[in-house]
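Structure first, commentary second.
Missing here is one protein chain; the remaining ones are kept as they sit in the complex.
== chain A ==
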Amino acid sequence: MSAQQSASTAVQQTDPLALEKTIASSLKAAFPTAVKTANVVRRRRMRIECIPEATLDVLKYSKNQLGFDHLNYITAVDWGKAFDLVYNLWSIQKMVELEVKTKVAHGEKDELVDFPTSTGVYQAADWFEREVYDLFGIRFVGHPDMRRILLREDWTSHPLRKLYDRRGYPIDPKLGQPPPQTWRINEGKLSLPKKWLEEDPEIEENILTLNFGPHHPSTHGPMMVRARLDGEIIIDADVVIGYLHRNHEKLGENNTWIQLLPYPDRTNYVSPINWEWAYVMAVEELAGVEVPERAEYIRVIMAELDRIQSHLMYLATAGDAVGQLTGFVWGLRDRELVLDLNEMVCGARMLPNYFRFGGVNRDLPKGFAERTRQVVDTVEKHLEEFSYIYEKNPVFLKRFEGVGVLSPQDAVEWGAVGPGLRASGIPFDVRKDDPYSVYDRFDFDVPVGKHGDNLDRFMMRVEEIKQSISIVRQALKDLPSGPYQGKAPTLSIPEGEASSRVETPRGEGSYYVVSNGSPRPVRMKIKSAAFINVYVAKRMMIGQKLQDALVILGTWDPVLGEIDR
């Protein structure tokens, strides 16, 4: 969303920033000395800065008193002498985003810095803190499981610190360590019920630990699920990720803004367009670029088509997870149709590289509208066919209905986003709650589930395909003429920071970019939806049967490119 548009919506309402101002003033009032600044960036987005000692109290207050119940991400920015530690919170009730920033000083060398953990406030902080520990070397004291997550266990350095180059070697060899030559996975300790250990101290060796992956049909990529089994029931589970880690965030710091345009495609290769949008939107907000109306409509059409094909991919893998291979092939068959449209528009099927700052790469080709209408008609018709092997099929219902129930409280507390969160009854959709681009002009529903079970999570995808088809039709009808590319800077992006929020098929995805005016970003943080969803899936697996656990993991639709980045 461009700054002008948000300003124009702000004018229309009486006092659009009233809510944000109240929150800011109440934070100021509660912490007169601890909160240094409290700014309203724009509508539904505010940023506060506080002293490190009071950060936990501010978080607690924000969660309990102000209703910021959803932790989006935790990340850090290295400024050479100190980190900016950033907590991004979201209030599902008030629909406001709150960014809590604090300074953590660090030495010249690559040494660990201690900071109190926030897992006591937000359970979702578990994996985010591990990631920050892994890449920045901030050790969160009191964290239940403080070990690396994206890098290997034997890695000694923290590559997102500025003292490392893009290959992970220290620029000054005295200050840091080079990458290790060994290879050990992040093997966490799996626990057993205390009662069992008391009864039989040697039980540790007699319990089967099964490793699913990293090469396994059900993990959707190189990911490992370690499960401790009691018969067919999982007592404890751990998910090992990082096999596909390329450190996109470090790549972000070593390329110019415009060079980074193709990278979001590789972040999530199943829904590339939405991720391109997330990156482009963040940079546009930072540079104050205005996007022409036609470009916005083209973006909406392409993003919704992208959502359709990504969800079709989910319908395929949902079948695969329960041995329904017919559905698998059907899903891929229909996805091909949408990928053909991608090819028609931008020449590539999977990694389109279509969005540009201030617009798109090229205009829609001739005959695109008719072809798209045909494709969405076909997909809509095929959804009916799908229903016979899926939601109307008794055996499929046996595997999906009432299995893997996630309560709304847990869903929010564990940080779930996207269709999985909505299946638990929380109607959080960025397109509705924090509308970007021209989404406020379209008439569509946000499907919400009742039970939060596998079937609901499955049905969310089916319903969202229908909604996306409706949006595509509306956008094609209203598609305005005009330029498809606005004026945009190529090299120099003004100093500052910005973050975007996009409803990707797997949930809210966002780019947090920091610029100091140079051609390269200081920091490019990718908030992955699948990353936190897999954490939720891991929590849900415990206590489930072996067969159900993998179906549950599947309903969160993990894409390893996005999880590992």
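Methods note: a residue touches a chain if its C-beta (ideal position, glycine included) is under 8 Å from a C-beta of that chain, and two chains touch if they have at least 3 such contacts; residues count from 1.
Everything below uses one rule, namely that contacts and distances are computed from a predicted model.
Not shown: a single chain whose UniProt protein name, out of "DNA ligase", "Biotin transport system substrate-specific component", "DNA polymerase sliding clamp" or "NADH-quinone oxidoreductase subunit H", is "NADH-quinone oxidoreductase subunit H". Among A:26, A:470 or A:547, only A:547 touches the chain that is left out of the view.
Annotation: of A:396, A:414 or A:436, A:396 touches the absent chain (contact as defined above).
Of the options A:319, A:358, A:404 or A:521, the residue whose C-beta touches the omitted chain is A:319.
In the full complex, chain A contacts the hidden chain through residues 208, 210-211, 216-218, 232, 319-326, 328-330, 333, 389, 393, 395-396, 398-399, 545-548, 550.
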